[in-house]
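A short write-up of the structure that comes next.
Complex shown without one protein chain; remaining protein chains in place.
Going in written order, the chains are labelled A and B, and every chain counts its residues from 1.
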Amino acid sequence: MKQIRQIIERMVTVMLTLSGSVTSLAILLIIIFLFKEGFGLFSSPSVEKGYALCVQTSNPIETLTPEQIKKIFDYEITTWDEVGGSKEEIMVFRFDDIFSMYPEEEFGTDYELLPEKLGEVIAQNPYIIAYIPEQYLPQKNTSVKTLPQKNIQITDFFGGKEWLPTATPSPQFGVLPLIMGTLWVSFFAILIALPLGMGVAIYMSELAGARTRKLLKPAIELLAGIPSVVYGFFGLVVLVPLIQKALNLPVGETAFAGSLILAIMALPTIITIAEDAMGGTPRAMREASLALGATRWQTIYKVIVPYASSGIMAAVVLGIGRAIGETMAVLMVTGNAAVMPNSLFQSVRTIPATIAAELGEAPAGGAHYQSLFLLGCILFVITMLISASAEIISKRQHNKEI
Amino acid sequence: MKKTILTTVILIVALFSAQAQRIKGSDTMLPLSQKAAEEFMKIKPSYAVTVTGGGSGVGITALLDGTTDLAQLSRKIKFDEKNKLKAKGKTVKEVTAAYDALAIVVHPSNKVTNLTREQLEGIFTGKIKNWKEVGGANMPIVPYSRETSSGTYEFFKESVLKKKNYMSGIMSMPATGAIIQSISQTKGAIGYVGLAYLNKQVKAIHVSYDQGKTYIKPSVANAKNKTYPIVRPLYYYYDTAKESKVKPFINYILSAKGQKIVSQVGFITVK
Partner (left out) sequence: MNKKTKQKIAFIIFRILGLLVVGILFWILGFILYNGIGAISWDFLTTAPKEGMTAGGIFPAIVGTLYLIAGSVIFAFPIGVMSAIYMNEYAGNGWIVRFIRIMTNNLGSIPSIVFGLFGMALFVNTLGFGDSILAGSCTLGLLVLPLIIRTTEEALKAIPDSYRTGSLALGASKLQTIRRVILPMAFPNVITGLILSIGRVSGETAPILFTVAAYFLPKLPNSIFDQVMALPYHLYVIATSGTDIEASRPIAYGTALVLIAIVLLMNLLATALRRYFGRKVKTN
């Protein structure tokens, strides 16, 4: 009997230990999955997987950058000399074009004659650039030259300013506008939320009577409890038209709308933490200040706020963290235009919104899919940094209190 | 005893899954599939039809993985998608269920009524930036697009932009409903939506595909007689191995009753 009990005790201990490790395990798995998928992007070719770019052997061009490829296929670069070749006009050829040049029967039942036909087209046009599937490359044809495949570069990803993940043949994964957009919206959200939150925190911790506090506290908890999709819906039907009309803007879906919604959403975090920090001010310090003849207001801004400064900083940092990761509300109100932000009253696209909007339509395993996981990695790293710095800052506050 | 229970359970599960149909893919076709599913199940209560969106690409991926029975696509299956299916030993069958016309819409107060394809291309690739360049008021153009790689996005790119890429940093909305909403609020806005989505809050542009000789109004009649140029077929794709399973639903869609639903949700019938 006793033995059985001992065995049970030991089993329970093991189970408890295992449960204790679940969160660490989850983080580890998140890191593995996110980074494995995400960094796969840099071993993906910069031209869509399974496709190749071909020119005639007579063409002196050896390589093209993804940006040049995109511009050629958008007819923004129209002659070869712009990319280091001869002065001739570029003839753009997409794989689908072949089907309008020959009747379907000529390719054979299993398309076994397709490479031959493609070779023919390329051989006939000296200034062609052809975008065709690798499996139909006319390998035997000596007048066809395949441009070497380069992988997507880290510098293109982090330094690029164009986010066109489905552009063919060369998708553009410039993540800069997305990172800037995220920071932009979050920064202004905190700029709006901080004074408001500080005011309320001061009011609650220093001025309000017990009854008012009893009313305010649940109100703020409720504000934190409202789901983000409801905030988004509210923003979409109320704030966006309101902003557009009140400020007479060409569009209502702006960074400003996103910042306002995020500010409301970050308020509870800021208020709760800042109030805690201020409430921790030792009684002796307050009384000393009041005894010296300072008014309550002077005591607040000369003694209490400086004393709680670390806690307030932590509140700000955590508020930013909340804002950066917010998805649905931002997706619904910011208009999602991937441009470098330079004004509050223009549309921006954030990282979380990009993931939410595009993941469903990105084919699993492709470069687009991987790039979205890489965005997830960026988000993960940013929030980890934020929670670490909040930890450090609030530890400072803690030390002060002891 | 245990065995009998097990077999009964398996049988019941099999029974249920035989009747369950999953449709996945294009968001454009959601209203059609949803309504059709609703009506279909009224006639055949033993069927359970699940409809999920996500985009045309998602539909094909799901067909590839066998996680859907029918893929709904607002564009034709791509060459390499067909190849991928072939590599997995699946042959798919295509059914054209309806046609959809894309209407170009602007704010009701906009004076511009006619636009050529070339002008539209300029607007959506970012070369034309002000309404006065196309005969309107002096006001910046705000183009709205769907999210990347939805079938609508790709079809518009193919038909109107002649495969050129959209300007970078175009406003993109997660769904067509949101585009209508935004355009009805934004004076300088322009966007593209399925004919089914047209309402009084927005104004439809007459489009010319012959350098401005004739401008055609987007309407069911004009799409049917093929004078309106921006029309695309809407497809269902399925694995031929599962034909018997999906056939009743496909037949229903193609029947007179099904086609009535097609026009009810604002698409154009196949016959």
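The rule is short, and it goes like this: a contact is a pair of C-beta atoms (placed from the backbone, for glycine too) under 8 Å apart; a residue touches a chain by one contact, two chains touch by 3 or more.
Quantities reported herein were computed from a predicted structural model and do not represent experimental measurements.
Asks: In the complete assembly, which of A:I226, A:L249, A:L290 or A:L344 touches the absent chain?
Replies: If we include the chain that is not displayed, A:I226 is the one touching it.
Asks: Any idea which of A:I324, A:A338 or A:I393 touches the chain not displayed?
Replies: A:I324
Asks: Of the residues A:G119, A:P352 or A:G366, I need the one that contacts the missing chain.
Replies: Within the whole complex, the residue contacting the unshown chain is A:P352.
Asks: Name every residue on chain A in touch with the hidden partner chain.
Replies: 5, 8-9, 12-13, 15-17, 19-24, 26-27, 29-30, 33-34, 37, 196, 199-200, 202-204, 207-208, 212, 215-216, 218-223, 225-234, 236-238, 264, 267, 271, 295-298, 300-301, 318, 321, 324-328, 332, 352, 355-356, 359-360, 364, 372-373, 376, 379-380, 383-384, 386-387, 391
Asks: Need a quick check: the contact residues on chain B for the chain that isn't drawn.
Replies: Residue positions of chain B that touch the missing chain: 13, 16, 27, 30-31, 34-35, 37-38, 41, 48-53, 67, 173-178, 180-181, 194, 196-197, 199, 201, 265-266.
Everything that follows uses one rule, which is that only the chains that are shown with their structure count from here on.
Asks: As a quick test, compute the distance in whole Å between the mean CA positions of chain A and chain B.
Replies: 27
Asks: Using the touch rule from the top, collect the residues of chain B that touch chain A in their complex.
Replies: For chain B paired with chain A, touching residues are 53-55, 57-58, 61, 79-80, 83, 125, 139-140, 142, 147-150, 153-154, 163-166, 168-174, 178, 181-182, 185-189.
Asks: Which chain A residues qualify as touching chain B in the complex?
Replies: 50, 70, 73-75, 94-96, 133, 135, 161-168, 172, 177, 236, 240-241, 244, 250-253, 331-332, 335-339, 347, 349, 356-358, 360-364, 368
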